[in-house]
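Here the structure is laid out as structure tokens; the discussion comes afterwards.
The complex appears here minus one protein chain, its other protein chains still in place.
Moving on, here comes chain A:
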């Protein structure tokens, strides 16, 4: 039985990375690789990004950071920001992975493991600028900076960055968040060196709000060519991945294709367009392991494009996402491992 395939354009990925870097310069790109490089496959993504000259990589968890380190052919900075276990902290320290730290509890464990191993931890301290997820509240920030400086003196730590996430609820609220972010940096600079890497913005704000950019920009989605839901197209940026399935049977109602909801294609997308060599068709239903494409003219073995750049009449992942009120990232990352990742150029 033929498996669905996610075809990856290395050329487009490199072009997107270059478009993003040009747009955000002089801010430096940190390419975010969380969740298997947004479902694209981390090995291919790291190898290709390295060809494009990327030298900052962001992983959500330590395991992903270690994987990036393993794939990298030359030195680069790797950042992992999930609050992690003690054994993961030790792994990160030994692999020279920068740690994102957003609570006093995690900070104390990082200091403790660094002291035991005798390795100076490279820490990016997170200020909570409004999301109330990970991140030190501003009222606790001065005391946390004191703890950081003390650990620096003891040789356990180096504060290399300050960072946060924006809510993107409104420009005004993001402006307020930036004020908190800048005050946090000022506070840190009063007791020691100004942290070199300041990163507040991800894809959308890095692209559209230059005044919010720090010295570093954490970008995943736009490099993979995933535009924001309900957001405009991006100049010089196109989807890197196209998802295809194969016609495995022809019945009275249409063509049966080899992808279903169990492969991560939401069944609520029934009614969506797909691309074929003969133009756009409509998916009548999405069953567990197969889907039905309406109309005649398709033959067993024909390829159907579920999403992509639109070259065969298919929609982009973000356009599909908008049909069910979500984001393109969910369409990509929901795909299961059964979808074969294939690098095409």
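Quick note on the criterion: a contact is a pair of C-beta atoms (placed from the backbone, for glycine too) under 8 Å apart; a residue touches a chain by one contact, two chains touch by 3 or more; residues count from 1.
We adopt the following convention: contacts and distances are computed from a predicted model.
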Subject >> Protein name as given in UniProt for the chain not displayed, "Carbohydrate ABC transporter membrane protein 1 (CUT1 family)", "RNA polymerase sigma factor SigM", "STAS domain-containing protein" or "Alanine racemase" >> reply: "Alanine racemase"
Original post:
For the full complex, which residue in A:242, A:263 or A:302 touches the chain that was left out?
Top reply: A:263
Original post:
Just one of A:63, A:76 or A:282 touches the chain that is missing; which is it?
Top reply: A:63
Original post:
Hey, which of A:25, A:186 or A:336 is the one touching the hidden chain?
Top reply: A:336
Subject >> Hidden partner chain, touching residue among A:5, A:88, A:152 or A:242 >> reply: A:88
Subject >> Residues in chain A touching the chain absent from view >> reply: 1, 34-35, 39, 60-64, 66-67, 82-85, 88, 91, 102-103, 105-106, 128, 130-134, 137, 167-169, 173, 261-264, 266-268, 288-289, 324-327, 329-330, 333-334, 336-338
